[in-house]
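What follows is part of the complex, with its chains left where they were.
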Amino acid sequence: MEGCEIYRFSGQHFEKFWVTDPHRIKSHISEESKVWINIQDINNQTFMEEIKEVFNIHPLIYEDLTHPTQRPKIEFFDDFIFITIRMIYSPNRKLNQVKSEKISLLFGNHFILTFQENPEDVFDPIRARLENPQGKMRKLGTDYFSYTLLDAIIDHYFHILEIIVDEMEHLENKLLNKSKSFQLSAVYTQRKHIEFIRRNIWPIRELLSQWKKSDHHLIRKKNLIYINDAYDHCIEIIENLELQKESVNSLVEMYMAQLNIRQNEVMKTLTIIATIFIPLTFLAGVYGMNFENMPELQWQYGYLYTWVTFVSVTLVLIYYFKKRRWL
Amino acid sequence: MEGCEIYRFSGQHFEKFWVTDPHRIKSHISEESKVWINIQDINNQTFMEEIKEVFNIHPLIYEDLTHPTQRPKIEFFDDFIFITIRMIYSPNRKLNQVKSEKISLLFGNHFILTFQENPEDVFDPIRARLENPQGKMRKLGTDYFSYTLLDAIIDHYFHILEIIVDEMEHLENKLLNKSKSFQLSAVYTQRKHIEFIRRNIWPIRELLSQWKKSDHHLIRKKNLIYINDAYDHCIEIIENLELQKESVNSLVEMYMAQLNIRQNEVMKTLTIIATIFIPLTFLAGVYGMNFENMPELQWQYGYLYTWVTFVSVTLVLIYYFKKRRWL
């Protein structure tokens, strides 16, 4: 559905509507209230081009907005701050169904613009909190509003992290139980997921760090406590990812060790069997020879003596293997 | 048992009691003396909510206090300093029975609040020292008091480190003696323990470093010597953990090498046996053939010659293996 979602609010006042004509958007921005304009489809080029024109967006920012793999960053301009970031969420808690979407924020003194790739997002709790007239969302500035958006996004990184941790435990258990369903490729897939999250959370940490250090007029000192908290959460996610990464490496190492140990067992079995029976077979072969003159063959207990030899050789070898701890 | 432990003391004065009604706590704080309020169960939500209200704790700090995996940190506020940290101890010196608990400190000019997950802690020596009217604990400020709490916690990291070192020596000895009870998974468990301690001590080092550099009014210059000493202890623990980590890696490497060396031995045994007996068995097989016209079979010493061949081939091969250093 073309258009964008608009929320206009102040301490007392709250309004929510849908605008399809980009040229109408700007009229909703005023000094008296704050406006959240949520554009839900940056791939709708004609709409976006009009937005660009209406808000007079610099071509380079426009490129960053629409470039699908733009890396997360924050940029400070005279009248507004621009943030681009990756939003990750998994509706059904499955790693292979994680959805990932670029989302950009652009906030000035009285407005917050958000640009998404599709209508789905993680902001429903924020929409609910907005309707509460006593809530901080209605009173504090656009920097606090932007923080709540970032915080919601970061919280979903935690959810994904939890799924990764669960999957890791699953893999570790499989390996410890020497389950046949353990697949090394699953470990590599896990490593790729971790790497993907890590690549997206690191620059968020960096942009929050820049936010903390910035002295831009849109950033209120008293709201920095919230940014510090979000920063803390980033650090926690990063540290846990590092841990998961080391676990993946340990897992691979351990699997290779198990392979080696099992190969050792296989080789030992083969060697024990072969070492016992090859000499015996040789002996049987000897008395299967057809020489005319083989005195042993005429002995009365020749056959019995042979069996005594077979059993003795076997016992000696078993003793030898026991001593060498192969059995 | 609901409630919290309270110690009120000044140079001359010392008092100790138990308070169950959170609203009563604040009345014990005054300019004349210092108060240590030890809350022993942060998971008791109703009690904590009242504490939050009584002390007017910011929602973000409250979240940090109650969030079970909050990473260690220090935060400086106008009237107080907030520290959260992980306390580790093992009552019976067993690695698999290490107890770990989040503990938070919040100290102002006249009070020290501590928040634990359960009543058990490592502060009994401090409780004892408090009763001594000549002790520094009674005279120096709340920053010194907080230091003694941190110092007690850090000392227990040393204890855990010692258990790790002992376990490592145990593992190394098992490996050197080629004991069959050596399990690679034990090494990986060891690595996980080391990693767990390392993750918790690192941020303590960092928070002590921030404490040292801070010029907050609650931090007295002349007490910095104690913080320096605690910082030193952290560094020592960290360096020892690094060493243990390298030892774990060496152990894994050495175990894999041992596996390889043993597999080489197994392969050599098999190869020597097979290389000697396979040709002999072939020869025996030849003279077991039933061709009508096989002149050797009629020779008088045919059988003897065959045995001479068997022995010669064996001796030649043994000489060859000796030369190649396989025997």
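Of note:
For reference, chains read A and B in written order, and residue numbers begin at 1 within each chain.
Methods note: contacts are C-beta pairs under 8 Å (C-beta built on N, C-alpha and C of every residue); 3 or more make two chains touch, one makes a residue touch a chain.
What you see is a predicted model, and the numbers here were worked out from it, not measured in a lab.
Taken as a whole, the complex in this structure file is built from 5 copies of one protein sequence, with 2 shown in place.
Just so we're on the same page, only the chains that are shown with their structure count from here on.
Centroids of chain A and chain B (each the mean of its C-alpha atoms) stand 26 Å apart. Taken in their complex, chain A has these residues touching chain B: 176, 225-226, 228-229, 232, 235-236, 239, 243, 246, 250, 253-254, 257, 260-261, 263-264, 267-268, 270-271, 274-275, 278-279, 281-282, 285-286, 288-294, 325-326.
By the touch rule above, chain B contacts chain A in their complex via residues 58, 60, 63-64, 69-71, 73, 75, 178, 180, 184-185, 188, 191, 195, 199, 252, 255-256, 259-260, 262-263, 266-267, 269-270, 273-274, 277-278, 280-281, 284-285, 287-290, 294, 296-303, 306.
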